[in-house]
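I'd like to ask some things about the structure below.
One protein chain is absent from this view; the other protein chains keep their places.
Every chain is named by a letter (A and B) in the order it is written, and numbering of its residues begins at 1.
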Amino acid sequence: MRELKLMKGNEAIAEAAIRAGVDGYFGYPITPQSEVMETLMAEQPWKTTGMVVLQAESEIASINMVYGGAGCGKRVMTSSSSPGMSLMQEGITYLAGAELPCVVVNVVRGGPGLGTIQPAQSDYFQTVKGGGHGDYKLITLAPASVQEMADFVEDAFDLAFKYRNPVMILSDGVIGQMMEKVELKEFKPRWTMEHIEENYPWATTGKKKDRAKNIITSVQLEASVQEAFNHKLQAKYKAVEENEVLFEEVMCDDAEYLIVAYGSSARICQKSVEIAREKGIKVGMLRPITLYPFPTQPIQKYAEKVKGMLSVEMSAGQMVEDVRLAVNGKVPVEHFGRFGGSVHSPGEVVEALEQKLIGG
Amino acid sequence: MSEINSIIKPENLIYKRTEVLSDNDLSYCPGCGHGTVHKLIAEVIEEMDIQDTTIGIAPVGCSVLAYNFLEIDWQQAAHGRAPALATAVKRLMPEKNVFSYQGDGDLAAIGTAETIHACNRGENIVMIFINNGIYGMTGGQMAPTTLPGMAASTCPAGRDVSHDGEPIKISEILAQLPGTCYVTRQSVHTAANVRKTKKALRKAFENQQANKGTSLVEVVSNCNSGWKMTPIKANEWMEENMFPYYPLGDIKSE
């Protein structure tokens, strides 16, 4: 039986993780995402599904515990918010370098520095352009509702294991803190060791006599070996880009202008589209659901149809760069957004649309 | 030749290299203690018959490639984070045997937080700690355990404690935590010490199987390259200078 609940985005992540049969969660408290671990600790899944939940001594330890668990072929995750996510960047590049599947949730708040605890979308660059060192990519899902917070947990694990790559759920304080109706999925059992050993033969589950030892590592002392490994990674990313792009279109059919927005900003902009349409402005919205891989081609197509695009994000202008790359100069692309913890209202977006694109 | 072949018979075998050690040539400098400790771990794993259930966590440092030398499953950690990896591996697979293998920079400088908190939680793991008082792999820089007055490339005039602080006795600190059940300091520079270290390692793995908490085996070792000495001289210097500061023996045994 599916179950209907009213819950915060952060709580939905935790509930979904238990129900998806996740093996472990390792985290460190930070606003506005502490409800993830608080919910897990209250639910005590170690008594029911056997899921391990541990409050680590830091975000650095958390992400490295995730590395350890992922190396065993276990489905493990962590969550944090922006400053904590900066601390995790080392671990994330190691996870990418060791080709380990895991799920990382960032409930973004305003920065830079300690910043504010209010919502923001200013970790886009950090997430999709590689917050850590080296040529790696983080598959990134951007939920725009509490329902998607719940659903994306399992989706993220599926992608992570399909590509042996860390997957980010890039949320923000709005989606993390707001409550909506959620349909929770049925409980799924955790994977057995036999399942892991059969399907993920790279996992360090103990060297059996009939196989060579497994080594989880990201170090290659020979440059040529490292280069070859990087080519392999790039081929993987190409497959991700070809197969995993997700996006949603809202009232785009007859659109003369296109808003591009993700996550909570897309929710706000959906209302802006309604308001603008009432005023007779033909505007549609494209919501990237995957930020990496970015929906470059769909946006490219709209560049042939619309008069201009507005990238609306709670940042000083980050995703707008990817929109501009997709559009490649064909139509004007502007940015609008409140940032540093302030959230734009639907009305402000309509004003920006009128001033920056239609009036201009 | 035929005389030799007549001697090579199973019944005449008195010593055999453990098969848990790989055929790869050790990448360590001649005279270094790492190889000896590797062999001891391999022997303990073989004798306890836990090769198929043991997962090692390699650090960053000279032993970054430790996974090349022992025929078990391994994970290689970011610098200092081995105890965090080991924590998760053990908690997710409590039936396995998990150990971290770390140097002094890894365990007692960059990874101090992970070390202390893994021990404080009493993670049911073995931590093997090679203390040679210097950063070997990066070319002889000062370590948290470099002795007062001891020269290193980042303290060429010798460690000045008024500037850099005293060397840290991390094992004594960890022994104070209720989560550790066994903290011992050994060496591998003589045959007798090698035997003691092996006993200590065996005890540490047995503690893990008995769910007793964290066992830490520190091995005070030389770094003849980093110390710029011959192996023999390095061992003499170690006895004269390292052991007074880092006395050998059990610090805690419960």
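The working rule: contacts are C-beta pairs under 8 Å (C-beta built on N, C-alpha and C of every residue); 3 or more make two chains touch, one makes a residue touch a chain.
We take it that contacts and distances are computed from a predicted model.
Missing chain, UniProt protein name, picked from "Peptidoglycan synthase FtsI", "2-oxoacid:acceptor oxidoreductase family protein", "Electron transfer flavoprotein subunit beta" or "Branched-chain amino acid ABC transporter permease": "2-oxoacid:acceptor oxidoreductase family protein".
Touch, as defined at the top, links the missing chain to these shown chains in the whole complex: A. When you scan A:L114, A:M179, A:A239 or A:A316 for touch with the missing chain, the hit is A:M179.
Only one of A:E197, A:E241, A:E274 or A:E354 touches the chain withheld from this view, namely A:E274. Residues 4, 6, 31-32, 116-118, 173-174, 177-181, 264, 267-272, 274, 343, 345-348 of chain A touch the missing chain (whole complex, contact as defined above).
Everything that follows uses one rule, which is that only the chains that are shown with their structure count from here on.
Between the CA-based centres of chain A and chain B the separation comes to 39 Å, rounded to the whole angstrom. On the chain B side of its complex with chain A, the touching residues are 51-55, 57-58, 64-65, 67, 71-78, 81, 84-89, 91-93, 96, 113-114, 116-117.
Every residue of chain A that touches chain B in the complex is listed here, in rising order: 23-24, 26, 52, 54, 56-58, 60-62, 64-69, 71-72, 74, 76, 90-91, 94, 98, 193, 204-209, 213-219, 221.
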